[in-house]
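Here the complex is missing a single protein chain, while all its other protein chains stay put.
Here is subunit A:
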Amino acid sequence: MIETIGITKTIGEKMILRGVNLRINQGESVAILGTNGAGKSTWLKIVAGLLKQSNGDVLLDGVPRKKDDYSQQQRLGYLGHQSFLYEAFSPVENLQFFAKLYQLKSPDKRIHQLIDDVGLSFFKHEPIRSFSRGMIQRLAIARAILHEPDVLLLDEPHTGLDQQAVSLFNRLLLDLKAEGVTIIMVTHDFPQINAICDRAVILRKGKIAEDECIRGRPVSWIHSLYEGEALSS
């Protein structure tokens, strides 16, 4: 479904990605791991269309991604480090704006359903400037899945969430996974990887160092895979 072929990215003199070849099939949930500066977020941004690769191709269902192919962009949902939400607006107003950008027809029912799903029903009409980091993150998740994307790209999505919000978010992701949505998640949160992902890809110095199925594996095994010890032991 999503394939990156020989992706390289150079910023200034620094080579962030060094020929990343990765294929992710429909419905897979994949964790992208790596130390800071390994190139995880850069790879995700290239797939999302926020950055242009220096070399290589990004394919969606075998078709190279083009910047003016809006039907490809419509199939992606992206949640970055920032929420992309407007502080003066309420959750409903924020989602209405993004529904207009994605040109959703009659989005009101879905907007209210999503706000209920992320547990913000009582704050629907409050400006989000007074929201906590966790509440904003929950709304950002609703924003990312508002248009029912086929592929969900998440960059450290559990950051700032309390325990209740984490389980709510994981339940949402597992529901999406059951519906066949492809989930690609950049994270350092091993328990959440274990709860959601079937596969872990580890980037080191801009290259894929490990690519393993982690289904049924304990968190400790994923951790040692990350440290580069699991396969040797």
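The definition used in the following text is that a contact is a pair of C-beta atoms (placed from the backbone, for glycine too) under 8 Å apart; a residue touches a chain by one contact, two chains touch by 3 or more; residues count from 1.
What we mean here is this: contacts and distances are computed from a predicted model.
Engineer: I want to check something: the complex is missing a chain, and I'd like its UniProt protein name from "Caffeine dehydrogenase subunit alpha", "Germination protein, Ger(X)C family", "Heme exporter protein B" or "diguanylate cyclase".
Structural biologist: Missing chain, per its UniProt entry: "Heme exporter protein B".
Engineer: Consider the whole complex, including the chain that is not shown, and state which of A:67, A:109 or A:125 touches that chain.
Structural biologist: A:67
Engineer: Going by the contact rule already stated, which one of A:17, A:46 or A:76 would touch the omitted chain in the full complex?
Structural biologist: A:76
Engineer: For subunit A, which residues reach the chain that was dropped from this view?
Structural biologist: Within subunit A, the residues that touch the unshown chain are 48-50, 52, 67-68, 70-71, 73-74, 76, 78, 80-89, 93, 97-98, 100-103, 127, 143.
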